[in-house]
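One chain of protein is taken out of this complex; the other chains stay put.
Just so it is clear, A, B and C label the chains in written order, and each chain counts residues from 1 on its own.
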């Protein structure tokens, strides 16, 4: 299953753009060594959150909500009742953020590159292509009916349709992942997060 | 200056006592490698807080308030108006916790061991011994008048009175540090935090 | 009664509508843009559904997305809140065409009351005095002629507008010619309608509005007035009731004339009639807002009547259920709009993450806000972060409560306009009740703040 790994997703406190860039670089290096060490040592247990303090520094290690890596179809099933709560500690986002309508392909460490096709509007899902179909970027995989007007669910990459995540007649929200494409030719994942809204 | 290093202060989420003990052990090991690495790489900058996320884990690094290591005399000066605010991010404790009336001696990495003598009650400070005086544990250094009844400020360790932090007639609160003793013979600081209320 | 409402709005008003739904036993679905995924109303709702990206044109201003969201989530009604599509008759019509109840006036009533210029004419025929002004302005030539007729300065206003947006005061024909195309394109961008009209600019006026509620059966009551004269750039930032400028007889007469006129004109649901009151106490009708207002809690504090619940009940076809004598005007209430903006720097809007937060509370204090620790204030929408409303038996008491409550309010991580409210509560014109709409704009926010800091 194509988990959405977001290595190097950095949320610093108030900083100037220049300082942010420096933090970004420092943390990109740290992330490679620190995070796996923590995750490896503690990830197997049932631990939710740990905080270590020393002098002026505090390190908090937190595991996200169990559903953070779940698929859009699962998410939509329990979207009927949000259980998320405000606050700063703990996983306050009940669901992982939806991808932008045209998601970028992301690589897990070794496997093939997968990309999710998302609903371009809120509406009613109608399937189109079947699993196994070869697609090119921009091809219509399915449609979402917006008040009766079909809106294309476009393939985000060239590849093969490996899974359809919604059923005919399902209500889907904007940005919901409705299909998974296995990219035809995996490219190297970008070393740093790409800039917002471009690419 | 005697900073209060609290290595291995661990605040896990809801856990059974057995699980807590296991976390404790795991983190005691991690703390030795992780925290210095983070602090060393990022401590020099002006960074307040950083969060790194990967898969189901998040690591947050936070620097405490700049005044966390300040002395009681500084604290008492601005105690007239609390500026602290509730919330979980950032330094929400405007002042470091006051020491217990009989503070334990704490060692900074290399210097001499200092210990603070604190006000045993809320009241009016009256000085007693002068700076330079040799004291033994329990000796009266000064008094705090509680509605006219003098209450002893006791020396927490054997040593030399090196500083008196309050003026005659000052109002002092319970636990406020009013004098500093340089211990006569530094002992090794305890490797782990001592248990509450004992020792 | 409707049973499941799509809340087609965001921020504090989405939360306010959610609360009314809960009180009435109605399920509430919050429609949110991607920028509002972590918002408090989305988290507290019975269901929440993403309707589009941050850009409001593709989310909160997209009628198809909102109606589709209502259908997909099984709603039988849509509440538009304020702003966005709340007074859009085409939206109300489309909502009804899809078998849903629009919480607000029916589309034909909205249509009738949509053009400000038309409404002024209509209500004038039902006995409301209006400010000298024009009809819709076809072109520059007509605008210049109308302005010359009523006399400069004039206020240029978008016919479809609200909340002070897109209005410009103009002092000369030359300025009018220069500003006309700008206002037109701003009106088009903001409201999808570039119709403009103009009114005589009344110097030193107050802004007083009458709250009304009229059911489908023609039974209407007024809920007294609100004084909204404290503004910056035509946007209200502090509202109170009763108006310190009106006599008991004056407010009663104006309120009674207002409710009589709108009932006669065929209005339906809750609404607000806005008036300018000149220095001699003459009131001129300027516009009607066919929706819930930001400042509705002021009226709720004085009357004990839940206006949003009333709106939902009326739209569901229920009779009003109370009479004019059941609407007291008890004590004094003041609302402080807490905006994420910097009064010391030209009310520049801000965004950011709320790092610490403490809401004021206690007797006579209400704080309507979607803020919480960790909330990221998005930069895309209006800057309203919350509304502090205080009540006390007297105006002096309400001012004291306001000071106390503002001293408890903590919003760290985002710049707010709290300083301007503190300054207002120290300013002689405000304390004496003798102020007009230009109190702040005459000197500017920064100068007003500086003046408040000076002793004496």
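Operating definition for what follows: a contact is a pair of C-beta atoms (placed from the backbone, for glycine too) under 8 Å apart; a residue touches a chain by one contact, two chains touch by 3 or more.
Bear in mind the structure is a predicted one, so any value in this text is a computation, not a measurement.
S.K.: Looking beyond the chains shown, say which of C:90, C:404 or C:446 touches the absent one.
M.R.: C:404
S.K.: Which of C:2, C:30 or C:44 sits in contact with the chain that's absent?
M.R.: With C:2, C:30 or C:44 as choices, the missing chain is touched by C:44.
S.K.: On chain B, what residues meet the omitted chain?
M.R.: 11, 79-82, 84-88, 92-95, 97-98, 100, 121-124, 146-147, 149, 171-176
S.K.: Write the list of chain C residues that the hidden chain touches.
M.R.: Missing-chain contacts on chain C: residues 15-16, 19-20, 22-25, 40, 44, 297, 300-301, 304, 306, 330-331, 357-359, 361-369, 372-373, 391, 393, 397, 400-401, 403-404, 407-408.
Assume only the chains that are shown with their structure count from here on.
S.K.: Which interface, named by its two chains, has the most contact pairs?
M.R.: A-B
S.K.: Find the geometric centre of each of chain B and chain C from their Cα atoms only, then give the gap between the two centres in Å, rounded to an integer.
M.R.: Here the centre of chain C sits 52 Å away from the centre of chain B.
S.K.: What whole-Å value do you get for the distance between chain A and chain B if each is reduced to the mean of its CA atoms?
M.R.: Taking the mean C-alpha position of each chain, the two centres sit 43 Å apart.
S.K.: Averaging only over C-alpha atoms, locate the centres of chain A and chain C and give their separation in whole Å.
M.R.: 38
S.K.: Could you pull out the residues of chain A that touch at least 2 other chains?
M.R.: In chain A, residues 14, 87-88 touch at least two other chains, as defined above.
S.K.: Multi-chain contacts only, two chains or more: what residues does chain C have there?
M.R.: Within chain C, the residues that touch at least two other chains are 373-374.
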